[in-house]
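One protein chain omitted, others in place.
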Amino acid sequence: MAGEKQGTLLSRLTTVDRRVIYLLMTLVVAWPMFKLVTLPVLISKEVAGFDREIEALTAGDHVIFAFDYEPDVMAELDPMSRAVMDRLFEKDVEVVALTLYPGGAGIAQPVLESAAREHNKVYGEDYVFLGYNPDWSGTMLRLGESIKATYPADQFGRDTRTMPILADCDSYKDVKLLVSICGSQLTEYWAALAGGRYGQKIVSGNTAVQAVFIYPFYQSGQIKGFLGGLKGAAEYETAIERPAFGVRGMGSQTMGHLLILLFVVIGNLGYLAARRAGTGGSGGVTGGGGRA
Amino acid sequence: MLERTLPILLATVAGLFMAAQFFIPHPAMLRIYNLALDWKQIVFGCTLMLGVVSLIRFHWRKVARRAPGAFYSGVALVSCLATIGTAFFGIETGLYPWLYDRVQAPMQATLFALLAYFVASASYRAFRARSVHATLLLAAGAVVMLGRVPIGDLIGFDAGGERWSLGSLASWILDVPSLAAKRGILIGVGLGMISTSIRIILGIERAYLGQSSGEGQGRS
Amino acid sequence: MQWFDPAKTNILIPTLVFVGLVVGYIITARRGINLFVRHIPGLDAIDEAIGRATEMGKPILYSPGLDEMDQAATVASMNILGRIATKAAGYETRITVPNRDPIVLSVAQEVVRSAYQQAGRPDLYRDDDVFYVTYSQFGYAAAVAGYMVRERPAANFFIGHFYAESLIMAETGQTTGAIQIAGTDSDPQLPFFITSCDYTLIGEELYAASVYLGREPMLLGSLKAQDMAKLLIILYVLGGIVGAFFGVNLDFWSGTSGAGAGG
Partner (left out) sequence: MSHDPSVWVTALLTLAIFSFLWRENPVFRFAEHLLVGVSAGYYVVQYFYSGIVKKLIVPVRQDPGTNWPLIFGGALGILMFARLFRRLSWAARYPVAFYVSSAAGYFIPSVLEANVLKQIGGTVTAPGTAMAAGTLPVVSSALLVLGVIAVLVYFFFSVEHRGPVGSLSRVGILYLMVGFGASFGYTVMGRITLLLGRFQFLLGDWLGLI
């Protein structure tokens, strides 16, 4: 009897309506946003590597800052862009910003303008926004030969040949570091085309989905450091002692993860109970290999 | 001749030149290489525009033929032409950037925020430890999920001067087994991409020359 | 030395080796010489799923993914669709194929029609079983999920390149109790398919299954060349480690070309 009741209880649990799950998800993720609970954030070695490369820059060095993402992953990558841009301007590094996505222009402008206002930087001297250029692989290679030929004009049509910031900087040879904040595989191609072919040193900030593929590039030294997902942003914000959206988001992030794990556990308990009670659910297909 | 063999010949010449140029730092080759890259960016700009033009034509046909969903195609058509119109008043300030900041960006971000809900309901109703493999996957996923948030570092103990926690276990998973698996996949993908490139240059791979409808792709 | 950059020798030689492998194996395959490709367990799972759908007298759903015809995963998907449609026609089981791309739609219709002819049942083929849904990523997933709940197919196949919305289809299929087989090279979607489907062809396995079925010389030759390259890589890695013990430094050969090493 007990097995029977336990079976029905759990099987009833797994047939709960989708919208109840959505409501639970909303409440659990939103709740921590109301009460600021900041948890200590330990810094991993890949973020320390990223921080080391940024701190090694000195005033007057040139950096290429690539906004390689679109609004769909803005929530994950904007915190990184803002933190790194702040730090670069604070160190009086000259920022050559660009994007390889058509939607990247609308993302880069607010980040650049708010950081420039805060550190009163002059457009054309301290920073420039070259904007979008079609054909990302061709752009990565062309920048190795001449930045001004790749971008005859900046995002707003101003002639790049007369810009002071680009007077002494026209290819990867003159660029100390390339920062790719990216939501796709473009970081890997920066490492292949700019890093491998032209020897450009690269660090990157990646969405969590993409970060898993950056570990091999970090271990082999092709990428000198990277930030992975919102946790990476939180770690970097902690490293430069400027907690912002990354650190504040950790509470909700934690609750969200716990809820998902709870769902997986309950879902599987229901599944096991149903299987033991012989209702079987969808029949499994036996055998090894990629069998799941 | 003009329709079939000449494009393939152009492909072979362009491909062989670019592959050879990597190894030959001759200034004459470099000038052609730079020009080819500039041409390529202009051509790619046109290809991307073609994608949008065929999208507009696709919706125009649905409206013209009163096909089902014609109203929604009309919405897409009108908003597309209106956005293009606003660009004539400047793309740095005004309505054009406003449409991006206030309409496109938030909706695109929300469309993908939906995925958090789909993952939640799938975690509850679909992700089953149906085999040893799926169980291993879910276990590793759980450790990484807990390890990559601050509480992951709290759950653990200190021994031999080191911190042994869910956080350090998650980092180890990402640094060793996951890295080895993704490296194996990277090598396989790399070899596959190179052999496809070789077939394109030799003119025996022609699928790309066929019709591509230019509908564009989704986000992974 | 303007005609060759010596620092890149360590890339030139592996490039020439691999080009030689690819060209060599494609020529061999074109001459019809039988090149061995191992058995792909995934194909047995596909046959079992078709058998199960036939027992239950329910239709089969086959989604060829969201990419266009020039993508490798979509080409592989068409090969596998051909085999599934031939088997389904033999068992007189209905197969429905929702599409997101108009070009893939026309190819899929052609593949299914010739599969029915091959099985000797041209009369069973219905053009509107292979239909166009929408170009919208989420619209497609929602429409396919709706079809699953209404028609309750006994077997769902997700074979091709998928994006973030594949979760909606795999979850709905799982809740309707259908047996599900997935095959994709899109890495972000593989974890979700593995945990919500009964069998998953992972990345290159999908291409190998297509080559195993289609035996198309160009793809068969490439697959064999890539296999040989993997063998060389494994031997090189083992040799490199053993060599490192005895102080043999292989750094020059492992791609740290002059330009790339510093940076």
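We just call them A, B and C in the order they show up, numbering each chain from 1.
Going forward, a residue touches a chain if its C-beta (ideal position, glycine included) is under 8 Å from a C-beta of that chain, and two chains touch if they have at least 3 such contacts.
For clarity, every value in this text was computed on a predicted model and none was experimentally measured.
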| remark: Of the chains on display, those the missing one touches are A, B, C
| query | Residue-wise, where is chain A in contact with the chain that is not depicted? | reply | 19, 22, 25, 29-30, 33-34, 72-76, 78, 102-103, 105-106, 131-135, 137-138, 141, 149, 151-153, 157, 159, 161, 188, 191-193, 195-197, 207-209, 211-212, 216-217, 219-222, 228-231, 245, 249, 252-253, 256-257, 260, 288-290
| query | Please identify, in ascending order, the residues of chain B that touch the omitted chain? | reply | 2-3, 6-8, 10-12, 14-23, 35-36, 38-50, 52-57, 69, 72-73, 75-84, 87, 91, 96, 98-100, 102-104, 106-117, 119, 123, 133-134, 136-145, 148-149, 170, 172-191, 193-194, 196-198, 200-201, 208-209, 211, 214
| query | Touching the missing chain, which residues of chain C? | reply | 8, 10-12, 14-15, 18-19, 36-40, 136, 138-139, 142, 146, 187-188, 190-192, 194-195, 202-205, 208, 211, 223-224, 227-231, 233-234, 236-238, 240-241, 244, 250-251, 254-257, 260
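Note that only the chains that are shown with their structure count from here on.
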| field | Central chain of the complex, centres being mean CA coordinates | value | B
| request: Could you please state the distance in Å, as a whole number, between where the Cα atoms of chain A are centred and where those of chain C are centred? | output: 29
| said: Using the touch definition from the top, which residues of chain A touch two or more other chains? | reply: 197, 209, 213, 281, 284, 290-292
| said: For chain C, give me the residues that contact two or more of the other chains. | reply: 174, 187-188, 194-195, 198
| Within the complex, which stretch of chain C touches chain B? | 2-5, 8, 11-12, 15, 18-19, 22-23, 26, 66-70, 72, 75, 100-103, 134-135, 137-138, 163-165, 167-168, 170-171, 174-175, 185-189, 191-192, 194-196, 198, 203-204, 207, 218, 222, 225-226, 229-230, 233
| note | Contacts from chain B onto chain C in the complex sit at residues 19, 22-27, 55, 58, 69, 111-112, 114-115, 118-119, 121-122, 125-130, 133-134, 137-138, 141, 185, 187-189, 191-192, 194-196, 198-199, 202, 204-205, 207-208, 210-213, 215, 217-220
| field | chain A contact footprint on chain B (complex, rising order) | value | 22, 30, 33-34, 37-38, 40-41, 44-45, 48, 91-92, 97, 100-101, 104-106, 108-109, 111-113, 116-117, 119-121, 123-131, 133-134, 138, 142, 145-146, 148-151, 153-154, 167, 171, 174-175, 178-179, 182-183, 186, 219-220
